[in-house]
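Take this structure first; my questions come after.
Left out: one protein chain. Kept in place: all the others.
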Amino acid sequence: MSRIHVPVTVRWSDLDAYGHVNNVQLLRLLEEARIRVFWASSSPDAPSTAVVEAGPDAATTTLIASQRIDYLAPVPFHREPLDVQLWIGSMGGASLDICYEIRSPAGEEPPSVYARAATTLVLIDTATQRPRRLTEAERAAWRPHLDDPVDFRRR
Amino acid sequence: MSRIHVPVTVRWSDLDAYGHVNNVQLLRLLEEARIRVFWASSSPDAPSTAVVEAGPDAATTTLIASQRIDYLAPVPFHREPLDVQLWIGSMGGASLDICYEIRSPAGEEPPSVYARAATTLVLIDTATQRPRRLTEAERAAWRPHLDDPVDFRRR
Amino acid sequence: MSRIHVPVTVRWSDLDAYGHVNNVQLLRLLEEARIRVFWASSSPDAPSTAVVEAGPDAATTTLIASQRIDYLAPVPFHREPLDVQLWIGSMGGASLDICYEIRSPAGEEPPSVYARAATTLVLIDTATQRPRRLTEAERAAWRPHLDDPVDFRRR
Partner (left out) sequence: MSRIHVPVTVRWSDLDAYGHVNNVQLLRLLEEARIRVFWASSSPDAPSTAVVEAGPDAATTTLIASQRIDYLAPVPFHREPLDVQLWIGSMGGASLDICYEIRSPAGEEPPSVYARAATTLVLIDTATQRPRRLTEAERAAWRPHLDDPVDFRRR
């Protein structure tokens, strides 16, 4: 039920000529949050969900099957990290739906919700290049963060 | 009915550590295609659809309300420009849905379809910061490119 | 004499197809460090050197006149922020030379020095678009960080 909070720092270069964080760069920020949350790491501050041994040279490759994002408000430059909140919208056999909210820096009152998004991610066996099933360890690590998927505005 | 073909050149830097064009960068390529197709330009090779006087200093600002993308196949580095195909999925009062297919370079047989995507774009009056209606000139320029929206795989 | 230490987080997307932080992206990391060190900010953790009221809508625009960088070792992906060290190599009438070392995350022993670089930055009066002199407040804020410029390897 609980969301994972990932502080993600905006770079000045994420702004475009309109002076706001570019709409494509918001997906870049989600990518950074996702990697920190799911990819296994020996870092002491890695979250308990960081259990996928993924990467170009690892046994598992993560493949993005689809993405969807609703933009709710323009994102100005912030020196403080944005509060990116992640949770699991659903787990399938070899895939999972990751849901996100991008919010103003933690502590800012009232908080702004800048965007809601979802990514469908498939775990691929690097050797066979075929989808592989989620492991029990992965399911156990992620189950506490299962919640309703994002309710997108359109259709 | 007819799609607009925009050649968009991949940069080597669009590849990520997996050696393919990064999933976020595909939305970057769509942004480039979209700007060339819709933003007014005095360039002689600008398409007839390039009629929005948009930009930070112009009377109209374009705002991205939402995006959705299905990734169908990894995109390798190509020296030849990809064949990005655009069409209009629907026109609303102040918004339009732009649909895309990202395909392998024109002339490659058989062609690969790498991704399908859609962007909902809202036209904003820069002075009032409120949505403004599509003009008759815009509707006339875009009507020949109306076609069925992308049929996304999920939900 | 003292260097300013700026923790700068690498993004996974800064890696290129070689699996290292891309050489151009290292200049991106320097840009982020430079903005945090020099641009005025109301943030409580902004350093005492952050005194230039700069930006597109501000009275001062910063203009990069030249850059130079020596790459010493490939930079792998790190979850912990890199230790970017900045100092002032010289102050002119309207310009300053900013020097940098990009090092492995603070606390890593022995530390790696990945790159050394310098940027010549000119302060421009936004209204006149002409260089403007460094103020006394700027000189006072930066003088404690004056040190020998980078000794580049070549020529």
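Just so it is clear, A, B and C label the chains in written order, and each chain counts residues from 1 on its own.
Basically, a contact is a pair of C-beta atoms (placed from the backbone, for glycine too) under 8 Å apart; a residue touches a chain by one contact, two chains touch by 3 or more.
Note that this is a predicted model, so its numbers are computed, not measured.
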**Study point:** Which displayed chains the unshown chain touches
**Key:** A, B, C
Check your understanding: Looking at C:Leu27, C:Ala40 or C:Val113, which makes contact with the chain not pictured?
Key -> C:Leu27
Point to revise | Of C:Ser13, C:Thr61 or C:Ser104, the one touching the omitted chain in the full complex | key: C:Thr61
Revision key, fill the gap. Note that chain C touches the absent chain at residues 17-19, 23-24, 27-28, 31, 55-56, 61, 63-71, 74, 120, 152-154
Point to revise | Absent chain, residues of chain B that touch it | key: 9, 11-13, 19, 28, 31-32, 35-36, 41, 43, 45-46, 56-57, 79-80
Point to revise | Contact set of chain A toward the excluded chain (per top definition) | key: 12-13, 15-17, 19, 22, 24, 77
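The rule we apply is simple: only the chains that are shown with their structure count from here on.
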Review point. Using each chain's Cα centroid, which is most distant from the centroid of chain C?
Key: B
Practice item. Please indicate the chain closest to the centre of the assembly, with centres calculated from CA atoms only. Key: A
Point to revise | Gap in Å, rounded to a whole number, between the CA centres of chain C and chain A | key: 30
Point to revise | Distance from the mean Cα position of chain C to that of chain B, given in whole angstrom | key: 36
Exercise for review: For chain B, jot down the residues that touch at least 2 other chains.
Suggested key: 17, 19, 24
